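Have a look at this one before I ask anything.
A single protein chain has been removed from this complex, and every other one stays in its place.
Now for chain A:
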Amino acid sequence: MEETIIAYRFDRLEETLSQLNKANCAIVAGGTDVMVMHKSRRGVPPKITKPIIFIDHLLELKQVNQNGNDLHIGACCTYSELLRDPLIPMPLKKAIKTIAAPAIRNRGTLGGNICNASPAGDTLPLLYVYNAKLLLRSVNGDRIVPICEFIQGVRRVQREPNEILTEIILPSVLEEGAHVVFEKVGNRNADAIAKVGFAGYIRTKGAVIEDVRFAFGAVGPTMIRSNEIEKKLLGKTIPVTDMDIAKVVAAFDKIIKPIDDQRSTAIYRKTVALNLLRYFLTNSTHIQHI
């Protein structure tokens, strides 16, 4: 006797939230990770033990709007929808273009990439340097959590069972003098899981560095960012001197501890991660000079 699989697909977010409050469910957005994770034999449906709740069709989760300096992105916007949206900043679009291929971009969602919390999640390094904040909603109300606190480890997030990630908020995306870069290294241009991901953010006033942020993906259980190292560069002038670059690279050398796996080796990952950092510091701080 086959077990019956329970699945819900409500028209409204409100109904979805009240169902989540009643029972612990597996939330499925685009499903591009879930379906692979629970893959079974050909012809046999993926085995997901909890009841399922589909959310990717909910219009409330598909809006993008600019609110003052902050950009609010609905968690169930697909990558293709974000690529077409005029409000999405270019560096984020550039990052999205490196994700998967057209067919998956038509299904995969930004919220899904966050909640899946893969160490190699493609959008994560960039969302970390944007200081993204996440809006979580439940029947009890809303709360906002910085992405670096929300993601706690490999596939571990700080989401209560009755909550849904509804919005990704990018604060101050329109700030002047900011330069954002995203790099991904993988085996194939399309559909590859990253060996290394890197995002860099730098904001200058004149030649003075006012803010600088770096995040590395796929080189640890989750994204690596260090406020302490970033601080070393604040107030310095660009171009950054070779000595300062060497100091920053050496500091990250100590805290980046990648692993060997089927996709790459620890030594390769570390070398490439530090090279991307060096390249960013050498080149991006020159661009600002123009």
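Here is the rule we go by: a residue touches a chain if its C-beta (ideal position, glycine included) is under 8 Å from a C-beta of that chain, and two chains touch if they have at least 3 such contacts; residues count from 1.
The criterion applied here is as follows: contacts and distances are computed from a predicted model.
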{"item": "Choices \"Rubrerythrin rubredoxin-like domain-containing protein\", \"Carbon-monoxide dehydrogenase small subunit\", \"Transport permease protein\" or \"Cytochrome c oxidase subunit 2\" - which one is the UniProt name of the chain not shown", "value": "\"Carbon-monoxide dehydrogenase small subunit\""}
{"item": "Absent-chain contact - pick from A:23, A:87, A:103 or A:246", "value": "A:103"}
{"item": "Absent-chain contact - pick from A:13, A:35, A:64 or A:266", "value": "A:35"}
{"item": "Chain not shown: contacting residue from A:24, A:140, A:158 or A:189", "value": "A:189"}
{"item": "Options A:18, A:80 or A:275, residue touching the unrepresented chain", "value": "A:80"}
{"item": "Touch residues of chain A, complete complex, unshown partner", "value": "2, 4-5, 7, 9, 28, 30-32, 35-36, 38-39, 42-43, 45-48, 52, 54, 56-57, 80, 100-104, 106-107, 189-191"}
